[in-house]
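The structure under discussion is supplied below as structure tokens; questions concerning it will follow.
For this view, one protein chain was removed and the others were kept in their places.
Chain IDs A and B follow the sequence of writing; residue 1 opens each chain.
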Amino acid sequence: MKNFLFVLRHSPHSGSGIRESLDMLMTVAAFDQPVKLLFLDEGVFLLKSGQCPPNPAMRPTAPLFAALEIYDIEGLWVEQESLSERGLSLADLILPAQTLGRADIASFLAAADIVVAC
Amino acid sequence: MGVLHLVNRSPGESQTLALCLERVGAGDAVLLLESGVYAVLKNAVFAPRLAEAMRCVSIHVLTPDLAARGIAQEEVLAGVVWVDYEGFVELSLRHTPIISWS
Partner (left out) sequence: MKFAIQINSAPWENQGCETAYQFSRAASHMGHEILLIFFYHAGAYNGLRWMMPPEEESPLLKRWSILAAKEGIDLAICISAAHRRGLLEQTEARRVGKLDDDLAPGFRIAGLGLWVDACLKADRFLIFGA
């Protein structure tokens, strides 16, 4: 058993990265390993509600995370400063998440065994 | 055993290193590699930020990447630890987890 942590730091539509990273995350969950998600910096935009790309090829990213509910994910964490620096609050996100202060991130990272930053 | 943070972006082209340094804990190590090695230039604008970070974490730089970019020993901020690939492997053994900041 290992604690997996996925750290998402990049905004939507910056490549196929996020879809492929979520495939990894779902595989980890399918192996019954504890897995957490942490949204930092531009990554908080992934969860922003109201995404409706006019081009069907650019599918919104937020529903991808909503679909994670069927998996046994230990939780979604968002850094409070990353939200407030972008003029966002938890109410702007599509999913409920827990918040962490920037000062708490170091120990949160240290508690993981495997970190996948994406 | 602290975390090993890998940063491969120059502070002039991305905020990655600055953002990483805001999330390091006491006892962690940061390894600057690839374009990330430009952060160690002692006369560049990022140097004071790196010097301040050294009060809390150890800062390492991958020497083959310094050499590849023409950065000489006397241009490097004092206190930065030089490592080669074997030293990189050693660092990875002494820390966990290992985070690649992209």
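Heads up, the rule we're going with is that contacts are C-beta pairs under 8 Å (C-beta built on N, C-alpha and C of every residue); 3 or more make two chains touch, one makes a residue touch a chain.
If you're wondering where the values come from, they're calculated on a predicted model, not measured in any experiment.
By the touch rule given at the top, the unshown chain touches A, B in the complete complex. Of the candidate positions B:V3, B:L17, B:L33 or B:I59, contact with the unshown chain belongs to B:L33.
Panel shows chain A; residues 2, 4, 16-17, 20, 23-24, 27-28, 31, 33, 114, 116-118 of it touch the chain omitted from the view. Residues touching the missing chain, restricted to chain B, are 6, 8, 33-35, 62, 64-65, 84-86, 88-89, 92-93, 96-98, 100-102 (touch as defined at the top).
Going forward, only the chains that are shown with their structure count from here on.
The residues of chain B lying in touch with chain A in their complex are 2-3, 19, 22-25, 28, 96-102.
The touching residues of chain A, when paired with chain B in their complex, are 5, 7, 9-10, 40-41, 102, 105-107, 109-110, 112-115, 117-118.
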